[in-house]
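Missing here: one protein chain of the complex. Every other protein chain is in place.
Order of writing sets the chain letters: A, B, C, D and E. Residues in each chain are counted from 1.
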């Protein structure tokens, strides 16, 4: 199994979720994170004190999938999160050794 | 070493922590996340505008453990986070190549 | 490729970021987390009700790097996040099978 | 007292001609307080009420709009607005606008008297009304309007919509002369603001994603705190409109309170019946409906009628809100029109009913001079509603179109996505 | 003035018989303001104070309870409460309850006079007291009560507990006649509310997890902002209870302020000594203790006595809070009883001491008519405390049991875990 982690623009979350639903994937876990990268931040001014804020609000989305689904999920995320502008984010793929559903104790792809 | 990541119901955090303490594990890292899954969300109504909120507040808990501890930790989490109702969450297990304690530079299981 | 995850003290974030910048790394993702560990928490008192708060605010920082960079990045984090006091945090290293830049579809180290 | 007040207006005496050359210190004490209360309604009251309802990324933009309007409308009122609305002492006031003798408060000293209070006090009390009215409009175009366009539109609007209508009703103009009962601003304040908000919502179009993306309030605790402040401040708004510390002020305060309570509860009841659960946002919205609706009637009616007025306000504004949002799909973002507009119309009409002196426990304080039946009074009230509604709609539309051409009303799409706080003000509301 | 007031009460003159047929505009101006201030205490004051203390998932439920009570108690006061408490003009008032001549404010017009102010003003001023008293109870059953049960219980409670006791003390009833000095509501407001809260906490049981799970306040900034509003509003509560703009009002305001200050500091001092650090929640709680305690005494005592009263309030209520929480483990969730109840008892008794005219710098405004010693006054005060305490405890218990049977007082366990905001109101407080 794979854990697919995507860092995306917050307002794209709905679109990505819809795209994943179409693949029949309804489970995922989402966090609010701050991203640093090539995309420029912004300036804030408070009574003459200027701060350059480099971090940008991003959403981190994690989906555990079976090997077979991985490719399709990645495609779906790219397709739905892409705006063509810098800062669209990244997808990280790593191996998952085990998945367990707490309620039932099911393991492996059954637990996803 | 393994990284054990559990998505649980927020009000179960205390129980899980206690269960892990009993195993002699005191270190862990916790985040507030939003979960999408089979468990139904709720409806919110604001002046005639009804929103279905699918995401649910969950807690994500990460514990780095040695190979030997992994099984016991997983059992402990299942035992303490289980309510038998949908939405109890998942446990994800992945490999950890290295752990380092920043303060001392210790590595491997010593650093956990 | 490696995913390097560091749990550090919040007020060290700036220093760590600077240290990574010096290595030519500008991308990273940051989250606010709560840490439990050896470092003691604090007591809060509300009208005679005393609560021991064990968790401590920490920052979790994730950087995807190529194999070659990994060592230097770890060194840089240790160097900049270290205060010598308990609770300085940990670094976790795990394998990354794939990285994709959403905007361009680039993969591998090109995508970092 | 209300009758005295209408009489004064009819005679063009207030404040055109001071009918007393001595102030009453007790009336002065109360209107000093009432002025503070009405300012309190806008900042922080209304600004918190509104700001809690938008998304977190636009929270400061709403505060900024309310705050900047408070300042700018004050200076415009000082410069031109007041004299357009009320003219100057000793000058016979015309039907349409006041004379220009009080530009920059030129004719006003510490010793000037209007009615029984110092003229500077009358001017600043009225100034707080000239502040909150444009601030109410903010709800119609929230989360998408350019700040500069907002300032420009509201400035023009104050001078060509609010000030003249204020003259018509309270400054000795034609509606007041006709006997329109609008004690504290059902037409002058609520209808004008709400119609402008609706027109603005239509001209500007819906927020990006409206109807598909969830846009829940980001901080209802702020909204409900602001709602409490509005209620408290409204005592100054309606009670102060008696311009004296007397039985009329007391009764205005009492009926205001009862109508707010009834409106809140009837809206809550509607939600409980229709949706199964009552909500905080519902109850406070019903409160505003109850308050807006009693406003024109607060000098005309008694306590039992106030409960009826409030109760019907909660129900009717509830339906109006659902209609606008679910059927017409108009993004009057913070529901200014269905609450203040529908409430203002309803209240102005009901004032014409419940002012009647012979309705038993529902009796009020009597018809305007020269009017002797509910029908007669109602037709005057209807004319007042129709005139202010139509005039505001037409002129607001024209102003918006002009400002759109010259400056552009909306921020661009990407900026709307990022949020107005960062884009327009380089600030964020929260960094907790 | 206080003496005049007690005299009036004793004679059953207020407002049963208007003793003047003309209002005093200055008194009217001040009571108009005081009414706004007392409403301000409940919304937003108390609701913010309380809401900040609960967990984030229940924040709106607290606001909702305070807000809905504000509305519902107002209408009930209008319909029945006022006439139960104060009856109607020209009718000799009985010992136990008022006559029913003022149901739906039937006998009240703009020109009615009570004392030196318009009757509608007296009625709405008293209405704000009838609002805040039930709202105070909310602290006892926070985070677990069903909304419908809450509305039902408080409605019954207003009519069968609050209104009669109000009559006993202020409406010409037996306690007032006996010479009880309770200027602004130590018995009528604080003891009744606090005893009801304690009984509710006992009948309903502790919150799930109480004592094992941490339940820290979710937003102390909200609580301390609300505390400031309470302090400011209390000037209207105590100062307005003079029902006139005179030296008595001024002195009431001054002693109120001093007692609040002293209570806050002595509670802070206790924490500093016992725990090593002073806390924000501690200082504001001490302030409330100081305010609640001076309330009955605010028409009786002078400034130096007020400092003593406030100071002892902070210390005694501090110990009472710890006792209830740590020893008795009663989940009076927001500490209504140890602060308001203990404070109300303490203040009512101390009023009997410090009203004495011959205590040097600690002298007060004198004993009630027919009483000539501290002992004599104290025994009247003790009777007042005992009577209101016992009556409230018994009747509240019965009402709660009835409501529990008919509707059910508590939400179920799972709902308590999820939180009342979502479960009862389909809303969330924050979406930052």
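Note that in this section a contact is a pair of C-beta atoms (placed from the backbone, for glycine too) under 8 Å apart; a residue touches a chain by one contact, two chains touch by 3 or more.
Since the model is a prediction, treat every value here as computed from it, not as a measurement.
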Which displayed chains the unshown chain touches: A, C, D, E
Candidates E:27, E:143, E:182 or E:335 - the one touching the absent chain: E:27
Absent-chain contact - pick from E:177, E:219 or E:368: E:219
Absent-chain contact - pick from E:127, E:188, E:270 or E:283: E:283
Touching the absent chain when the full complex is considered, from D:51, D:145 or D:291: D:51
Missing-partner contacts on chain C, residue numbers: 11, 14, 42-46
Interface with the undisplayed chain - residues on chain A: 44-49, 51, 53
Contact footprint on chain D, counting only the chain that is left out: 23-26, 28-30, 32-33, 35-36, 39-40, 42-45, 47-48, 51, 59-60, 63-64, 67-68, 70-72, 74-75, 78, 104-106, 108-112, 117-118, 120-121, 123-124, 127, 147, 219, 222, 245, 424-432
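We adopt the following convention: only the chains that are shown with their structure count from here on.
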Partner chains that chain D and chain E have in common: B
Numbering shared by both copies at the chain B-chain A contact, with half separating same from different: different
Contact pairs, highest-scoring chain pair: D-E
Distance from chain B to chain A - Cα centre to Cα centre, in angstrom: 18
Euclidean distance of C-alpha centroids - chain A vs chain E, Å: 53
Touching two or more other chains - residue numbers and ranges from chain B: 31, 44-46, 94-95
Of all residues in chain D, the ones touching two or more other chains: 216-217, 275, 277, 279, 281
Pairs of chains in contact (touch as defined earlier), listed by label: A-B, A-C, A-D, B-C, B-D, B-E, C-E, D-E
